[in-house]
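Apart from one protein chain that is not included, each protein chain of the complex appears where it belongs.
The block that comes next holds subunit A.
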Amino acid sequence: MNAHELIRSSAAVMAAKLASGEITSVELVQAHLDRIAAVDGGDRGVNAFLHVNTEEALAVAADVDARRARGGSDARELHELAGVPIAVKDLIVTIGQPTTAGSKILEGWMSPYDATVVKKLRAARMPILGKTNLDEFAMGSSTEHSAYGPTRNPWDLDRIPGGSGGGSAAAVAAFEAPLALGTDTGGSIRQPGAVTGTVGVKPTYGAVSRYGAIAMASSLDQIGPVSRTVLDSALLQEVIGGHDPQDSTSLTDPSTGLADAARLGNVKGMKIGIIKELHGEGYQAGVENRFNESLELLRGAGAEIVEVSCPNFGYALGAYYLIMPSEASSNLAKFDGVRFGMRKLPAEGPPTIERVMAATRAAGFGDEVKRRIILGTYALSAGYYDAYYGSAQKVRTLIQRDFAAAFAQVDVLISPTSPTTAFKLGEKLNDPLAMYLNDVATIPANLAGVPGLTLPGGLADEDGLPVGIQLLAPAREDARLYRVGAVLESLLEAQWGGPILDQAPALAQTAAKEAK
């Protein structure tokens, strides 16, 4: 198998080839570093990576290879994914690599500790290829709000890769990494997955520790896997999931048997619910067509498809844009020019701490971050709290009741992941409200804490761009997503004659990636 074929394999196949000795981890990591060097840099590069972790990734790979060569308990104790490389969203803190959160305010900042998920990657000896681009502090749906330039969609370099985790999704879609970590507050794993033809999962809230993910909205944020196959996401969630005493919202009883569920692949007799409110009007025709096709395939495989109604989902977007900025305005107060990151002195007048703080935050934060901090400060202020934040929290209860009623009737829910395919870079940049609408189908899961998965559902007829299919399950039932997702994936791939990314255009060699 040559390097071109190797980097296009699934993580599970890479792991099997490492275990059998057909390839070494150093070869595998080097093939990905070469791919990053070939397609990520320059004016027309994908720009998925903010930092490339060459030395450490190769050292970890060499260690895995040495353990395997020694045999015995050293080799036996290696994790199934040992030696398979991964990229990490730059919202997640790492020792030895800068963490910027896509913001100028943290430029060059080095975390003194590892996030729990990063510790788990290190324990599994998965080489970390680098840190991926994102909308500043994960605030956006296009990666255009990154202070370090947008990421480009590998399917069309003039289009957005989704956001906020556009870097992780694009890296996986462009074969720069087989796996990546993302974070999902309102759709930041799933919407980028949809528009890049990749798989992404937002686990049940609390199933994966948030310790070391720079918080945007703590009651909504969740770390999750990004991959090219459903099984790969299941394998990765098993690595990063589980209880963590350092995150007091971490579940002691999360869903298990995820990879087994993906391998089981059977939907016979399952009830799958179409959410009446999450398709039809406002959804692109090509998205709707691919969605209907997936329903037919599932029906053919023995699932019963019924329609359910979630009448309060119409309020979800509004509630989200009150709760998320409220929590963000509080979480981002720590960027004060004292404890970490940049400090800027005011242009004139005495440099008192309050004025230094205001000047630092003015220079360090971008427009979208400022907009959300001001909106959150407003929603929490005296006289408005009950009408805005208080009402939004009540809507959250109504959304949870809608889910409970729906899951009393069906095993999983299904919808398009995003109402449209990837739009052009710049198209919605100056219209915040239009940008927010991208998350209309993904937000309800965050408000209710339930897990959601996106997988590619094919290409829209009108523009040839990927469409995402979203599956939703009750809290702690992440395994169901993998079970149904794997079935749909195999039915779709049988139709396409292979993975959807085989149909993506080849990327031209770009200028070498500059070290940033």
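Going forward, contacts are C-beta pairs under 8 Å (C-beta built on N, C-alpha and C of every residue); 3 or more make two chains touch, one makes a residue touch a chain; residues count from 1.
Going forward, contacts and distances are computed from a predicted model.
Per its UniProt entry, the chain excluded from the display bears the name "Aspartyl/glutamyl-tRNA(Asn/Gln) amidotransferase subunit C", taken from "Cobalt transporter", "Indolepyruvate oxidoreductase subunit IorA", "Oligopeptide transport system permease protein OppC (TC 3.A.1.5.1)" or "Aspartyl/glutamyl-tRNA(Asn/Gln) amidotransferase subunit C". Summary of contacts with the chain left out: across A:D336, A:D439 or A:D478, the touching residue is A:D336.
Considering the whole complex, the residue from A:Q30, A:T54 or A:T249 that touches the absent chain is A:T249. Here the missing chain is touched by one residue of A:L6, A:I373, A:L429 or A:A504, and it is A:I373. Mapped onto subunit A, the footprint of the missing chain covers residues 109-113, 204-206, 219-220, 245, 248-249, 251, 312, 315, 317-319, 321-322, 329, 333, 336-343, 345-346, 350-359, 361-362, 365, 370-371, 373-375, 377-378, 381, 384, 387-388, 390-398, 400, 432-433, 436, 446-450, 475.
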